[in-house]
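My questions will all concern the structure given below.
Then we have subunit A:
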Amino acid sequence: MTSSSLFVAVRCVFVRDVTVALRRSTDVLTPLVFFIIVGSLFPLGVGPEPNLLSTMAPGVIWVAALLATMLSLSRLFANDYADGTLEQLTLTPHPLTTLVLAKIMAHWLLTGLPLVLISPLLALQLNFQYENMGILVASLLLGTPVLSLIGSVGAALTLGLRGGGVLLSLLVLPLYTPVLIFGAGAVSTHALGMDVEAHLSLLAALLVLSVIFTPWVTAIALRISLD
Partner candidate 1 sequence: MSWSEFISMGGYGGYVWSAYGFAIFVLVINVIIPMRRRGVVLKALRQFIVSQTVQEK
Partner candidate 2 sequence: MIYKKYASPKNFYPLAGRLIPWLGVLTVLLLAVGLYWGLFVAPTDYQQGESYRIIFLHVPSAWMSMFVYVIMAAAGALGLTWKTKLAEVLASACAPIGASFTLVTLVTGSIWGKPMWGTWWVWDARLTSELILLFLYIGFMALEASIEEPRRAARAAAVLALVGVVNIPIIHFSVEWWNTLHQPASVSKLGAPSIHPSMLVPLLMMFIGFKLYFATVVLMRMRYAILEREKHTRWVAEVVGTKAQ
């Protein structure tokens, strides 16, 4: 077993996950549409006043991103669990942690990244100033992988449970608070004309920490759920 075989395995898992997800394109599109719908409902709820909307925009976009990511989390392991692939993965000679990381990366590529790319559209709807668009995209780019990573722990723990979806949100949403605070905070701080380096560094720190620890925890949780 060489390091190249591990690399092959990781690439296999990654490519397979992406292909399978693309084949069920509704799975990929639903969170995106959900993201847009949630964002569009806010003006209907609070009124179309442009100033109010532009102050609320960072928070609304970030909360919508949180919810949309959460909606897609069950896709992460559920299908593989149902058809037994997951069981096979735990039996390979490769460390499960690395394979899990590959799966999470595939998940982010098809949920997090599209959210980031589509977020300027939502921002326009909410009367968001153009000059803050860069920070919005940067904060989402740093933050959405953290959402996928933390979410994977919840998805692994609730694998195969009745009412898994609601339970998953109960477990994961409280853990998302720091990402929400630093992410939305970066955008609104920038809108006030202040320096956002601290916010972005903290988001990056969260990303590094969660890349290091969450795949490992998720692997442990998966083994417990498959036991």
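Basis for inclusion: all candidates are chains of the complex that A comes from, given by their letters.
The rule is simple: a contact is a pair of C-beta atoms (placed from the backbone, for glycine too) under 8 Å apart; a residue touches a chain by one contact, two chains touch by 3 or more; residues count from 1.
Predicted model, so just to flag it, every value in this text is computed and none were measured.
Engineer: Candidates 1 or 2: which touches subunit A in this complex?
Structural biologist: Spelled out: of the options 1 or 2, subunit A touches 2.
Engineer: For subunit A, which residues count as touching candidate 2 in their complex?
Structural biologist: My answer: residues 153, 157-158, 161-163, 167, 170-171, 173-175, 177-178, 181-182, 185, 189, 202, 206, 213, 217, 220-221, 224-225, 227.
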